Each structure stands twice: as C-alpha cells, then as structure tokens.
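Coming up: chain A.
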Amino acid sequence: MSTFEQRRRVAFAVARKDLTIEWNSRILVNQVAPFAAIIMVLFAFALDNEGILQRVAPGLVWLATLFSMLVVIQRTFAVESADGALDALRVAGVDPSAIFIGKSLALMVQLFALELLLVGTAVVLYGVEMSLVGFAEAIVTLLTATVGLACVGTLYGGLAAGARGRETLLPLLLLPVVAPVLIGATRATEAAFGSGGAQVSEGWPWILLLAVFAVIFAVVGSVAFGPLVDE
Partner candidate 1 sequence: MEDASFIIGSWVLTFVAIGAYAAFVIRRGRELSRNATSEEMPWT
Partner candidate 2 sequence: MNSAVASPRGTGTRNTRILGILTIASMAFLALLGLVFSAEDRDQGSSVRIMYVHVPSIWVAYIAFGMTAACSAIYLSSRNRSLIWDRFAGAAGEIGVLFVAVSLVTGSLWGRLSWGTYWVWDARLTSTAFLFITYLGYLAVRRLGGTHRQRARRSAVLALLAILEIPLVHFSVRLWRSLHQEATVATGGTDVHMDGLMLFSLFFGLISFTLLFLWLVIHRQRSLALEDAMENRGLDAAIEARREEAVS
C-alpha cells in the first residue's frame, strides 16, 4: 500500500510528534526522572550496605528502568487514546507498522535518556567505577536493551491502550516478556561495572542476547501492532 519512503516519513513524523509533546509537557524531566531517582534512593534504604549496593547496582539500574518504563509507556498511549488520535491515524489509512516504528523510536529516545540518568545515579550514589572499555560496553548495552524494550513496550502498550483497567494490565503483560532483557542487560552491565569481579569481556554474549531480542520484537512488533490496536 505504501512505499518504503512513505512509511519512513510517517514513522519519523510520529516520532517527532511524540517527542514534541514530551518536550512541551516536560513530563519525563519533571515527573518520571525524579520517580526513577527516588527508586534508586529507596533501594539504598532497603539494602543498607555499601558493599551490597555496589554488587547489585546493575540489577537495580534495570529494575528502576523497567518500573519507570511502565509509566512512560502509559503516558505515550494516554496521549493517543485521550482524543482518539490513534483511531484518526488508522482511519486516515496510515500504515500501522509505520506508527509502531515511530512510537518505538520516540520511546527509545526517552528510555535512553532515562537509563543514562540511572547509570549516572548508580555511579554517584552506589560508588560504581568503570574503566573506559567498561563505559563503552555500558553504552552498547543501553542501546541494544533500549531498542528491545521500546519495541515490546510499544507493542503491549498499544494493546492495553484505550481499555478499561489498562493501568493494571500493562505490567502484567509486559514484565514477563521483558524478563530476557532484564537478565541479559543486568549481566552485561555487571561486566561493564565490574561488579562481583566480572570481566568486561564476559558482557558481550549477553549483549548478543539483547540484540536478538531487539530484532525479533522489532520485526514481530511491526507485523502484530496493526491487528492488536485495530478496533
């Protein structure tokens, strides 16, 4: 129906629209980022020991990412379903896979910013130290994990959007699916941080797992998004 070029343009338009809305409302900066930071502080209260914090910092960073992601996804789809914008796009005959890619891109940008903040918090609050190679590995981990998370998040967020009780449904659907990302990203970040004596080289196989996950859900998501949100 639509050529590749058209689809690309729609995807970028959707992504730009989402990021503009975000930029104007500043929800991410004013509400989600403080929420993520307070999670990190609360973890420190719960695990009241500096040695432990340093050891489990990678897992905590990713848990905080997952929890904040739920808030961000609900926000991006609340924007769509509030005035029936998703329906309007669909009635206009816009390719759903382009909408999926666009929304995933916008989510990727927001998630990546959030993760950078969380890693920074871990460095400052939990006393994590990284080598230069470790830092590079951490960035690659963040990027691959973010692609996977954003694709899955957009897919299931679209399903839960516009339904009664979506606030409670989204975590139930999403958290089991992202378990592989939590496992892979935590191990890769452990290698990057050197927590528990892990070597930087141990991280790369886990990044491969993250990449496989990202590719699978990017492809499947662009196919399945249409039928899932189509009412």
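Throughout what follows, contacts are C-beta pairs under 8 Å (C-beta built on N, C-alpha and C of every residue); 3 or more make two chains touch, one makes a residue touch a chain; residues count from 1.
A word on the picks: all candidates are chains of the complex that A comes from, given by their letters.
Computed from a prediction, not measured in an experiment: that's the story for all the values here.
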Just give the number of the candidate touching chain A here, out of 1 or 2, all from the same complex.
2
So in the complex, the part of chain A that touches candidate 2 is made up of which residues?
155, 159, 163-165, 169, 172-173, 176-177, 179-180, 183-184, 187, 209, 213, 216, 220, 224, 227-228, 230-231
